[in-house]
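The complex appears here without one of its protein chains, the remainder shown in place.
Moving on, here comes subunit A:
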Amino acid sequence: MKRIFATLALIAAAGPALACETVTVGPLEVSQAWSRASIGTARPGVVYLTIRNSGTADDALMSITTPAADMPMLHQTVMTDGVASMPHAMEVPVPAEGQVALEPGGYHAMLMELTQVLEEGETFPVTLTFRDAGKVTIPVTIQNIGASEPTCPSPDE
């Protein structure tokens, strides 16, 4: 088992943009950043990820930027009487000693006006701005167009 981890660590250290990277900023840890392959650039893309807060104070994700889209936005899919809508989220709360996931059917970063085709297997960087912890950049793994969960394991698995 140890050897597998050592090998994985080697593989992970090899590329400049590492798939399945975990990044930290202050007490926050961001992991499992993934997206879906796009058909062309006309349709909006999406980014999902997990944020953990080991600190004792609440924080919040305020905005995102990425070279992959001219108009990235935070959204939240909500169900009202069975009807799905996705209003703009002013912020995504990151509770103290807790975590929040951007995941299908909930909070997501929506990439409007893609600047590039999102090709399965590639990565692109996304910079997250938190209210208190500041900014951090994470590579996003582009998965299959039909993916519904991250292929990257949770950091403590």
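As a working rule, a contact is a pair of C-beta atoms (placed from the backbone, for glycine too) under 8 Å apart; a residue touches a chain by one contact, two chains touch by 3 or more; residues count from 1.
Throughout what follows, contacts and distances are computed from a predicted model.
Q: Between "ABC transporter permease", "Ion-translocating oxidoreductase complex subunit C", "2Fe-2S iron-sulfur cluster binding domain-containing protein" or "SCO family protein", which matches the UniProt record of the unshown chain?
A: "SCO family protein"
Q: Tell me which residue among A:33, A:64 or A:110 touches the hidden chain in the full complex.
A: A:110
Q: Taking the entire complex into account, which one of A:24, A:54, A:115 or A:148 touches the absent chain?
A: The missing chain is touched by A:148.
Q: In the whole complex, what residues of subunit A lie against the chain that is missing from view?
A: Touch set of subunit A with respect to the missing chain: 36, 39, 42-46, 71, 73, 75, 77, 79, 82-86, 88, 104-105, 108, 110-113, 144-148.
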